[in-house]
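Supplied in structure tokens, the structure appears directly below.
In this view, the complex is presented without one of its protein chains, the others remaining in place.
Lettered A, B and C in written order, each chain numbered from 1.
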């Protein structure tokens, strides 16, 4: 299924339930953050060096995929509501991140952005 | 730019900086949740009935698009690392949500899922 | 019960289960954020002007109190682990917020801090 038809399906899902009244951007940002919190919960007791393996254990993987699906749906609903194009937003941010994190400054370092004031 | 080429660009961005060592799924879930928190911060003082208008004010819109870009990038990095296909995860979740939120039970109601115990 | 005895009870709860091995500050920050996400979920479909009333509906109030309890426990565990005194941290931040948000600049405005660069 291509992304365009998924948007159409989401719109139909929302319209059938008359839920667009609840889906202003504020509420959708809350939905997105709470779903991201559920995804976070899956990994909270998993050590860093076990996190890749954990993501491939069948039961955990199903839950993680479910939470990723929820986050993706919330993000798509927010983009659709605000008219912000996700691909464009990601591409623009990637261009800016290349400036904020120059290779010579950032290589191999979990660094904060150049110019960050904290 | 199609999604596939964006993944390629993200992979190159990470590889040039030797950052894959930091990008295990646990850390990426943290990145995603912290970026979702920054998006949330944009809307925290905006009333529900102003949230659509706010999302179109030029300065706010730029910040919101930036945060959406960050969330999208974090989500794409996590999917790429775990090998979970985002479109499939969203589609599977939408199918399940149709069962969890039957139209007759959910129409016009900001309801909790059928069978939710939490 | 005073806060000191609650810390003691939490320490005993953790020690009996041999859970301090999981409770490094990174994991506790994840616990805190995921619990904050659950609290957020309670309010995501509630309009601003109904949020006070909603917080007093008996069933909702119980769930909200539960989530507040979870957030408080996570915060207390993190403070205990890092040796950061919560009261001092709050007081220091309040002092700084008085500078960041001068009354004449902030009165009646949901403003960003003075000097914020975004």
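Basically, a contact is a pair of C-beta atoms (placed from the backbone, for glycine too) under 8 Å apart; a residue touches a chain by one contact, two chains touch by 3 or more.
All of these numbers come straight from a predicted model, not from anything done at the bench.
Participant: Touch as defined at the start, partner being the missing chain; which of B:6, B:31 or B:75 qualifies?
Facilitator: B:31
Participant: Using the touch rule from the top, list residues of chain B that touch the missing partner.
Facilitator: On the side of chain B, residues 22, 27, 30-31, 33-38, 40-41, 43-45, 117 touch the unshown chain.
Participant: Identify the residues of chain C touching the omitted chain, counting contacts across the whole complex.
Facilitator: Touch set of chain C with respect to the missing chain: 1-3, 6, 9-10, 13, 16-19, 21-22, 24-27, 29-30, 32-33, 36-37, 39-40, 42-43, 46-49, 51-52, 54-56, 61, 64-66, 68-73, 75-76, 78-79, 81-82, 84, 86-94, 96-98, 101, 103, 106-108, 110.
Participant: What residues on chain A make contact with the chain left out of this view?
Facilitator: 30, 33-34, 37, 40, 45-48, 63, 110, 118
Simple rule for what comes next: only the chains that are shown with their structure count from here on.
Participant: Per the contact rule at the top, check every chain pair and give me the one with the most C-beta pairs in contact.
Facilitator: A-B
Participant: Centroid of chain B to centroid of chain C, CA atoms only: how many Å?
Facilitator: Using C-alpha averages as centres, the distance is 23 Å.
Participant: Can you check how far apart chain A and chain B are, centre to centre, with Cα atoms defining each centre and the answer in Å?
Facilitator: 2
Participant: Give me the residues of chain A that touch two or more other chains.
Facilitator: In chain A, 22, 27, 30, 33, 36-37, 40, 43 touch at least two other chains.
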